[in-house]
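So that we are looking at the same thing, I have put the structure below in structure tokens.
As you look at this complex, bear in mind that one protein chain is not there, while each of the others sits in place.
When the chains are written out, they are named A, B, C and D in that same order, and each has its own residue count from 1.
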Amino acid sequence: MNAAAWTCLLLPLGSTVLITLLGGSISRRAAGWISTVSCAGAFAAAVVAFVVMLGRSPDDRSELSTAYTWLAAGNFKVGFSILTDPLSMFMMLVVTGVGSLIVAYSLGYMDGDDEERRYFAYMSLFVFSMLLLVQGGNLLFLLIGWGLVGLSSYLLIGFHHERPSAVAAAKKAFIMNAFGDATMALAFFLLIQKTGSLDFDVVFSRADGLSQTVLVLVALGLLGGAVAKSAQLPLQTWLPDAMEGPTPVSALIHAATMVTAGVYLIVRTNPLFELAPHVQELAAGLGTATLLMAGLIALVQTDIKRVIAYSTMSQIGYMFLGAGIGAYANAMFLLMVHAFFKALLFLGAGIVIHALGGEQDIRRMGGLRKLMPKTWLAMLIGGLALAGIPPLSGFFAKDSILAAALAGDTYDRVLFAVGIVGAFLTGLYTFRMLFVVFGGEQSAYVREHPPHAGHDRLVNWSMGLTVAVLAVLATFGGWIQFAGVWTPITDWLEPVAKPLIEATNSQEAVASIISVAVGALGIGVAWWIYSAHRMKAPRPWAVLEHKFYFDELYNGLFYWPAVALARILDWTVEGPIVNGSIVGVAGLTRRTGDWFRALQTGLVRVYAFALAAGLAVLVLVFIAVR
Amino acid sequence: MTSHGWITTTMIMLPLIAAVVLWVVPMPRVWVAPAALLVSLFEVGFWIEALVRYDFDRGGLQEWNHATWLKDLGVSYSVGFYQGFSIWLVGLTTIVMAASTAYGYWMRRDRPRAYYGLMLFLTGAIVGVFTAQDLLLFYIFWEAMLIPLYVLIGAWGGPGRLNATIKFVIYTMVGSLLMLAAVIVYGLQAGTFSMIDGGTNASDWIFLGFAAAFVVKAPLFPFHGWLPDAYRESPAEVSAVLSGVISKAAAFGFLRICFSLFPAGVQDFRTPILVLAAIGLVYGSLLAFRAPDIRGVVAYSSLAQLGLIVLGLFATNNLGIDGAVLQMVNHGLISAVLFLLAGAVERRAATGRFESLGGMAKGRPALATVLMATGIIALAVPGSGAFAGEFAILAGVFQQGWLYAVVGAVAIVLAAMYVLRMISGVLHARKGPAVHDNALDLRPAELAILVPLIGILLFLSAWPAAITDRVLG
Amino acid sequence: MILASAANVLVWVVWVAAAFACLASGVAVISFSNPFYSALALIGNLGSLAVLYLLLSAEFVAAAQVLVYAGAVMVMFLFVIAYLGGKADAPWTGHLPGQTIAAIVAAGALLVEIVLVIAGQADGHLSSPAEITDSFGSPAEIGRLFLTDQLLAFEITSVILLVAAVGGVILGSHSRQEASLGDDDARA
Amino acid sequence: MLGPDTAAYLIVAAFLFTTGALGVLVRRSPLIVLLSLEIMLNGANLALIAFSRHFANGDGQIFALAVMAVAASEVVVGLGLIVAMARKRLDLDVDKLSSLRG
Partner (left out) sequence: MTAAVTIPPVDWFAISPSLILLGVAGICLMVAVLAPDAAKRTTSAVVTAGGFVGAFVAAVLLYDKTPTGMSVIADTVRRDRYFALAALILAAVGLVAVLVSYTEHRHGHVAEYYALLAAAAGGMIFLTQANSLMTLFLGLEWFSISLYILCAIDYAKERSLEAGLKYLVVGGFGSAVLLFGSALVYGATGKLTFDAIAGAVTAGGLQHDALLLTGLAMIIVGLGFKASAAPFHMWTPDVYEGAPTSVTAFMSAATKVAALLLAFRVLVTAFPQEDGLWTVAIAVIAVCSLVLGNFAALVQKNLKRLLAYSSISNAGFMLIAVSANSALGGRALLYYLIPYAAASIGAFAVVAARERELARDVSLDDLAGMGWERPLLGAAMWTFMLSFAGLPPTGGFLGKFYVFSSAYDRGWLWLVILGVLATAVSLYYYLNVIRALYLRPGAELQFAAGGQPPRDSLLQAGTAACVVVVVGSFFAVQPLIDLAQKAIATL
């Protein structure tokens, strides 16, 4: 099992190194193949490990494997180790599975790009980082993976580095994530001080003895990392901008895997969160607020990818809600199926964008259904899954979370209510996008730029086949678990994350009915507005268009103050004090020198006088002092 | 002469003698640079030998060479490797110096005999600083570093070099002269200048004398007035040495001298120094974020990084110190690479200002890869060696006061901001007016210089414990 | 006693006269605007000093003072002054406004200090001069000292005079240097 | 000792010395400056001889004689310089000798 896990982890890294070292000596497509094969290999390895794990008893499924001591400073030691347990296994499968599909899709999507090699190197690096995140055998390696996915995300968002907006978006994403890294690191420092270790088992076992303050601070630090990575309130603003990256990147990183790492983190460190229940409630609250806010903003977005991005944000809000109320397995379940259908949506959108020569504005699209029927089908599946319409996958996962919320206390029920509103919004914005893009008459733009089918078989196959696979997964993936009937995921994750809360079957039913109903209502409203009447969208509220002014707020709160502070320091400290002191001392010295120089008049009488005066003083002092 | 091995003296004397030979013995000009490079590579070789010989488990002082020199006042020639950290710093020195020498060769510096002689002399002096076991000898090497630097910057530097050198040398000398006073006081009180036999001294004043030299040399905020100009006006490879190696001498001084000889002073002044270091960390980061050119960014980031290293040292626990030593090596290599890259960019674009740069990544994959890789390590992305160092430092200083670690964490975010700004300012977005299409990618020779350094950085990223586990003992 | 006191009075009178002449001529030296008069005043000064030397039983020194100093040296002085034409400068003036006042203050302070010191010692160990023999200060005694205790001083004095003579020769000679370097100087 | 005490001689000597010093400080003619230097030396000589008498110790007189020789030497050199100056048609004014300054 360990060997397979290590193989899974290191294969993508190997591919990165290989592509980098080979550089220009291989063809661009070869780089793509290397990457794809390595990811597929990683998936295979993960499957092998999974099979091995299945063969063991549930108590014996956790195994820690340490390669070597990575950092040993003072009494603090951390090994380069991976933890293979049901949770990480679950994530490995999702990551490598979806990952290899998307990499394969990229073979087609990125075909012809100048810097394809760089792209695939980055993609492999990302897969490695993500695996490190989920496989990391201690908190530090979790953080390392955490940081490395942020790095790969930065690299890939900024892939089109000649576009200033892409560069800016990449920087923004990285810096906000760095903020999250920092809060996590602070939590870790606290843990090191209090427990002396960052190993999961040591930390968890010693956590009981920590004071509530410490626990709250630690949990807050972890939550900071989680919200930053998962683009939850209040650190959500980077995700829409991140759509500057190539679409497969959005699919892989900003939908399927990386952004859900926050959920993974909460689930992984649930013993800590459970000891700080208020923070966990906070996580649920933040998730809920995010899902509502993102749903609202998504309504007015005009960029196809941004719509999906906000929906991602919103869906992760559900996951946070689930993880926050302790329905870990449900959150993980949504995480998985979300990976399927959101990847599907992105890749479908990618096909549209690709076909339209890079156009992303839905207002310029329209009537594509006839031109791209297969894509329409795929997108429809994705959209229905997203809206939680049975029997597609989203239904099973999302509703189980809502049901769990319904099972909780008053606070949780408020969250449930908001979640229902969110479900309505989900249906609305998803189908707004679908109807605008695919429905109705062909827009002027589409007529001018008719979507062209590629002539390259590989391109078509790689994009078509992967989308097809994802469509299948999005359709049937949810059947793995049907709350109240069969719960393999909950059982699987039981040893790692035992749910705090479980809905009764009646609650499940109530939640399902309500959410499906409002979801359908949302779809209906969308149909009524955007398909049946092709209404011009009402002028949206400025507050939505400006995404609740979070960008402006953060610019005003952090960026500009930092810049201003730097300027002020430059003007008030660096210039006048640090440098000025030198100039001042130098000037003073020089003036003193000039003054002494002026004493040297060249007149011999003055010289003699100096001697005489010096003598008079010296004699006086000698006589006086003796 | 008491001798326990030959290697320390050899490592000091070889470059010094080679320098004198270069100056004095006439030889064809074309031989000069290869000869110097060969010597500096020999230094690296000797260092590897020393690394192999040094018994980390035993620790303490090894490869000790001792000879009385000025018996009258108890001064002796006494050199050796004292604990693991001196090994690492000597290694950093030899490697960075070899890279810088090679870079100078590549740049075809004029007046080669003087140039390479000075570089070699500098090498010897720095190795001397890191191995001296006698305070006066330490001081001598300390000052001896300054002399070649003065001319290297002044004769081969940029247009503002004359003022920059004066500022640099006098500012740092004021600090070191106070150290001389402290050395004298300590030595006369103890009856010997030996760091080994002298014992501790509880005087705060002596500690402050030493600290004055170290805070200026490092530099620590607000004693960094000399830094921006010196780093900007030096030849790139000298900037690399300045920020990569010379600044580490100050941190080394704290560690080797202050910690072992003046524990009381360290105790008394820990808080002020920590505060200064923390301020410098944020301050340097902010100014790096605002700096208009590559070198400005690297220069102010050096200020910040040295603040961080001092935070780690003055955490006064093994965690912080181990991290600080790792970070010294990391930062030494990073800033060396960044300065050499700055030189490479300036050579191609004739400027280092961001307003004229940009878009260099297009068609220059090697430059982009090298700069990106180094920048990413510089901003301490988790998993990098710099991350390991910073993590250990902050975890260490957290135990002195959580606020320091919070400040450090803020600074890490700021570091991300300024490094990314630098990377994108050079490589990304629209092509700057100073970037010509025919500006070349990094040449194989440049890669041959830079890639080994980055290789070491990557190695340290994969296994930071290689150093942190072998710092003290 | 009477004889002694009469002698004492006589000595006093001579002393007062000589001291007064000495001081007056000293002031005169630095007050005359014409160096010629100053030089003459200095001769008077040296002469009156010789009297004081005599009163101090330094016969040989007094003689030397008159012969060598007031005679030979001052004659040389007068020669030079005559040669140069004795240009006058207005004493006590100059283009240094504060210099004169400052000089007077400094010199005055010095004088006051020394006088105070001497006065303070007047009743101390300066009050009882030692008894002397007749031979004290005689040429024979001086000669003996020159050949015994102060042998070296005697020799060195001659060396100094020799050096000065060489200097006089060099500086006084109107050599080629003047002619050939004159234009160097002009060029510079 | 007949006549006034040693102290009286010393006061005369001090007066002479300071008079000479004053001369050097205030006079601009190099000739008179030289003369003033002579006065200073003579003041010292008077003190030496007075002490010599006071201690009945001949050394002071020898010293005074040596000083005379030295004074003569200084005069010779000084006059030589003055003559050289005059030959270069320089003003005989020490205040004009200020090309070296600063």
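We take it that a residue touches a chain if its C-beta (ideal position, glycine included) is under 8 Å from a C-beta of that chain, and two chains touch if they have at least 3 such contacts.
In this text, all values refer to a predicted model and were calculated from it rather than measured experimentally.
*Asks:* Quick one: jot down which shown chains the absent chain touches.
*Replies:* Over the full assembly, the chain not pictured touches A, B, C, D.
*Asks:* Can you say which of A:21, A:485 or A:625 touches the chain missing from this structure?
*Replies:* A:625
*Asks:* Looking at the full complex, which residue from B:13, B:41 or B:147 touches the chain that isn't shown here?
*Replies:* Among B:13, B:41 or B:147, only B:147 touches the chain that is not shown.
*Asks:* Could you tell which one of A:193, A:460 or A:600 touches the chain left off the display?
*Replies:* With A:193, A:460 or A:600 as choices, the missing chain is touched by A:600.
*Asks:* Touching the absent chain in the whole complex: find that residue among C:16, C:75, C:101 or C:159.
*Replies:* Going through C:16, C:75, C:101 or C:159 one by one, C:159 is the residue touching the chain not shown.
*Asks:* For subunit B, which residues touch the unseen chain?
*Replies:* 23, 68-73, 111, 114, 136, 140-141, 143-144, 146-147, 150-151, 154-155, 161-162, 165-166, 169-170, 173-174, 177-178, 180-181, 184-185, 187-188
*Asks:* Could I get the residues of subunit C that touch the absent chain, sorted low to high?
*Replies:* 113-114, 116-118, 120-121, 125-126, 135, 140-141, 143-144, 147-153, 156-157, 159-160, 163-164, 166-167, 169-171, 175-178, 180-182, 184-185, 188
*Asks:* In the complete complex, which positions of subunit A touch the hidden chain?
*Replies:* Residue positions of subunit A that touch the missing chain: 589-590, 592-597, 599-600, 602, 604, 606-608, 610-615, 618-619, 621-623, 625-626.
We take it that only the chains that are shown with their structure count from here on.
*Asks:* Could you let me know which interface, C-D or A-D, is made of more C-beta pairs in contact?
*Replies:* Taking the two pairs in turn, the one with more contacts turns out to be C-D.
*Asks:* Could you state the distance in Å from the CA-based centre of subunit B to that of subunit C?
*Replies:* Chain centroid spacing, subunit B to subunit C, equals 70 Å.
*Asks:* I'd like the Å distance between the centres of subunit C and subunit D, where a centre is the mean of that chain's Cα atoms.
*Replies:* 5
*Asks:* Please work out the Cα centroid separation of subunit A and subunit C, and write it as a whole number of Å.
*Replies:* 102
*Asks:* So which stretches of subunit A touch two or more other chains?
*Replies:* 601, 603, 605, 609, 612
*Asks:* In the complex of these two chains, what residues of subunit A are touching subunit B?
*Replies:* It comes out as residues 20, 23-24, 68-76, 115, 118, 132, 140, 143-148, 150-151, 154-155, 158, 161-164, 167, 170-171, 174-175, 178-179, 181-183, 185-186, 188-190, 192-193, 562-563, 565-567, 569-570, 573-574, 577-579, 581-582.
*Asks:* Enumerate the contact residues on subunit D facing subunit A in the complex.
*Replies:* Against subunit A, subunit D makes touches at 21, 24-26, 28, 94-95, 97-102.
*Asks:* With touch defined as at the start, can you tell me which subunit B residues reach subunit A in the complex?
*Replies:* 167, 171, 221-222, 224-226, 283, 286-287, 289-290, 317-323, 326, 359, 361-362, 365, 369, 372, 376, 379, 381-383, 387-388, 391-392, 394-396, 398-399, 402, 405-406, 409-410, 412-414, 416-417, 420-421, 424, 427-430, 463-465, 468-469, 471
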